[in-house]
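Note that this complex is displayed minus one protein chain, with the remaining chains in position.
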Amino acid sequence: MSVAHDVGVTGVGVLQVVVIGIGGLVLLGLMRKVRARIEGRVGAPVLQPLRDVRKLMRKERLRPEFASWIFPLAPVVLVATVTVAALMTPLITTHPPLAGGSDLFVVVYLLLLGSTLVALAGLDTGTAFGGMGSSRALTIGALAEPALLVTILALSVSSHSSNFPVIVRATLADPAVIISPARLFALAALLIVIIAESGRLPVDNPATHLELTMIKEAMILEYSGPDLALVTLGEAMRLALLLGVLVNLSLPWGVASSTSVGALAIGTIVLCAKVAAVASALSFVEVFLAKLRLFRLPELLAGAFVLALLGVVSGVVTK
Amino acid sequence: MNHQVFDNVLGLGCGVVVLSAVVTLWRHSLIAIIRALAVQGVALALVALTLGLHGHDRGLEVVAGLVLLAKGVVVPALITKVVRHDVASRETDPLVNVPASLVAAGVLIFLAFAASRSVTALTSNAPGRLIPFGMAAMLIGFFALATRRKAVSQIVGLLLVDNGIALVAFLATAGVPLIVELGASLDLLLITVVLRVLATQMRRRLGTVDLDGLAELHD
Partner (left out) sequence: MLWIILFVPVLCAATCAIVTWRKAVGWFGVASASIITSMGIVLAVRVVHGRAAVGYHGVLRADALSAFMVIVIGVIALLATLQGVRYLEAEIAAQRCTTRHASLYAVLIQGFLATMLLAVLAAGLGVMWVAIEATTIVTTFLVGHRNTRGSLEASWKYIVICSVGIALAFLGTVLVYLTALHAPRHGTGALDWTSLVAGSHHLDPGVMRLAFALIVLGFGTKVGLAPMHSWLPDAHSQAPAPVSALMSGVLLTVAFYAILRFKVIADGALGPEFARTLLVVVGLLSLVVAASLLLGQRDYKRMLAYSSVEHMGLIALGAAAGSTLAIAAVLLHILGHGIAKGVLFLASGEILLAEGTSEIKNVSALLSRRPVLGGIFAFGLVALLGFPPFSLFVSELTMLRAEFRVGLGWAAGLSLVCMAVIFGAVMSHGREMLFGPKGTDDPAVTPALVAVPLIGGLAACAFIGVSVWPLGALLHAAAHVVSP
């Protein structure tokens, strides 16, 4: 393999961020399209979210009169944290630029930092909806967190490390780990947590603007123009990133183990295909789901917690 | 059978046994609870079959078939009959609410570990290490028995206890002698039948299968 074809660490970083950024928005469009098709509608084009963001970027920025510095800061932090996380996560390659610090705990808490700031911004606006959305989102976050922590623990048991690239490499080296009970339980728990964190059905309905049920949409109701574009972009990137994490833990094949152009090209295509498949499946299932009542959510997330716990236990037992 | 595949399938079976026990605490719908019980029966049969294939134990393979039939099909079908006529077939108001029950299940899983230390020390092979799962399913069954107030969920709790113990038996000793196994299965089947008859009588007499209706006898 020649050096000329090696795009280097920086190139990989740029590639991952771009793929997650654009891919995230396309993913959003794809999920809406799948849903629309199943419901018998034509639906907006897949690239619609991209166009929306571009349009929003050019619009005027309106901010609530009494909002403090948190309100403009939150979208920037959201996008920034997801970008750093994207640099850490082994999505296209098993050697992401920030591999050394790429601990699962760090990745997860970077993402949580972004969403917490958005929730704070929702409170910051002082409107009724913003406060309601934020308090609900924070409740869900608080409930999901223990489950998430234990899930990470369960994922780290088999490879003795919580370093994300190490886990993916170990999985590639020994694929039987994937059907080990520890991994399966952890992945199931992770799926529930991802759904809760990214506000999909049955936890939150991303398409609703009905006052009483919306969570995520309520928080960002006051954003407009470029701010809204950033929030949308950040949320889309986060969803793509989380799904990327999920697929690379369950089906790691195709992830590039070098930084050559060919391997990276394959890695990109395979990642996009896998994430698109999972996302389509998710939105297919979502059609048949109704939103859970808010007070039933603790049951769902406690269930995820027990699942993750089972994962840890079986990991320790079967080792 | 490949060693690692054996380990994984076995671990998966045991995991599903515990998971379906957890699901019975998780779900409100009695039908869903019974379905979880059926899944548990199938997982139990899978464990027995895996052990039988791995150890070339023809008797255990036969037992696996019996378990599949009895615990995966017949027993759940028997209980479903009770629910079908029941209008409010939901566990609406357990003594301990669902999130707390699930956390309790987590604690019980760890407790199962502590309790089975001496047993796992004796059987150091791969199936032996999974014994805590059986114990966990059993303890969760006890918890369901103590906190659920519908006749059907109590029957399910009892069967969870039984399945958990059966799992321990499979893992620890590759099954008890056949005559005992047959006797135990027959007893279990009969108990289910008896409980079903009682639940039916209860519904006829009290109009509900809610056990809170039974509070006549006390000191």
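Letters are used for the chains, namely A and B, taken in the order the chains are written, and counting of residues starts over at 1 for each.
Please note the rule applied: a residue touches a chain if its C-beta (ideal position, glycine included) is under 8 Å from a C-beta of that chain, and two chains touch if they have at least 3 such contacts.
What you are looking at is a predicted structure, and each value in this text was computed from that prediction instead of being measured.
Taking every chain of the complex into account, the absent chain touches B.
Taking the complete complex into account, B:Met202 is the one of B:Val98, B:Ala112, B:Ile140 or B:Met202 that touches the chain left out. If you put the missing chain back, the residues of subunit B touching it would be 115, 118-119, 121-123, 138, 142, 145, 151, 154, 158, 161-162, 165, 168-169, 172-173, 176-177, 179-180, 183-184, 186-187, 190-191, 194-195, 198, 201-202, 205-206, 211, 214-217, 219.
One rule holds for everything that comes next: only the chains that are shown with their structure count from here on.
Per-chain Cα centroids separate subunit A from subunit B by 36 Å. Subunit A meets subunit B in the complex at residues 176, 179-182, 184-185, 298-299, 302-303, 305-307, 309-310, 313-314, 317-318. Per the touch definition, subunit B reaches subunit A in the complex via residues 4-5, 7-8, 11-12, 14-15, 18-19, 22, 26, 98-99, 102-103, 105-106, 109-110, 113, 126, 129-130, 132-133, 136.
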